[in-house]
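One structure is given below, encoded as structure tokens.
Yeah, one chain of the complex is gone here, protein chain that is, but the others are all in their spots.
Up next is subunit A:
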Amino acid sequence: MPKLIDFKLILTNIPDLLQYLPITLGIVLLSMVVGLVLALGIALVRLHKIPVLNQIFTVLVSFVRGTPLLVQLYLSYYGVPIALRYWNYYNHTNFNINHVPAFLFVFVAFAINEAAYNSENIRGALLSVDDGEIEAAETLGMTGWQILRRITIPEALVVALPTLGNQFISLIKGTSLAFVAGVIEMTAEGQIIAGRTFRYFEVYLSLAIIYWALTVITEILIRLIEKRINRFRVAQHLVGTPAPTETPIVGAQVLASKEVRS
């Protein structure tokens, strides 16, 4: 029987591909963090209906959600150099586009993409926060920023996390498009290996295994975070339970968790 599939190669490819895992994760983490911060800004602008910015962001979000990521990457790849040349022209500077790392184009495109998708999610989550708690915080004399940081964002996170998790996972997989902007990450390296060995199927199978594993790990992490931020949701069995007065306060909590389980 002819050797149609080289099973061993599927495994031996993996360490070579994993050398580029830091690049993939770098794109993911950096654009996720920047994307989230931008998304929060966009969501706040749209919630407070700040004039001009609100309209600009509404169009931006619509545009990003309405165009393929691949096209956005090309726009960033060809657009950033043009923007740089305009900058050079008007400011009499002399930045060289060749000194701009390819990573930057990819990062800009992904970060904006993440921001657009997450902003809608975050906006919805912020709207779901109980007004009463915000009022309570206001009467305590907390500043707008303190309320946002200590009350609103933690509350909204509970609502937003499942969707943010999905977005994060699709971003991990989306990085496989980065090669079009000249960044060599895992998928690009896979193509290089395949070009050398002509074993395309094996390489892509190796890649599929790696991406799948990454996704599973991410899902586990998200579930752990979810569990942690939902710890305030405890069954309501305790209503009216008289707490023993001599028990130390920590003990009362232990008692509580035991009763909930039983």
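We adopt the following convention: contacts are C-beta pairs under 8 Å (C-beta built on N, C-alpha and C of every residue); 3 or more make two chains touch, one makes a residue touch a chain; residues count from 1.
One rule holds for everything that comes next: contacts and distances are computed from a predicted model.
Undergrad: Name the chain not shown, per its UniProt record: "Molecular chaperone DnaK", "Imidazole glycerol phosphate synthase subunit HisF", "Amino acid ABC transporter ATP-binding protein ytmN" or "GntR family transcriptional regulator"?
TA: Per the UniProt record, the undisplayed chain of the complex is "Amino acid ABC transporter ATP-binding protein ytmN".
Undergrad: Would you mind spotting which of A:L4, A:V52 or A:L140 touches the chain that isn't drawn?
TA: A:L140
Undergrad: Which one touches the absent chain: A:R65, A:R85, A:R150 or A:R223?
TA: The one listed residue touching the chain not shown is A:R150.
Undergrad: In terms of residues, what is the contact footprint of the unshown chain on subunit A?
TA: Residues of subunit A in contact with the hidden chain: 130, 132-133, 135-143, 146, 150-151, 154-155, 158, 229, 232-234, 236, 238-240, 243-245, 247, 249-250, 252-253, 256.
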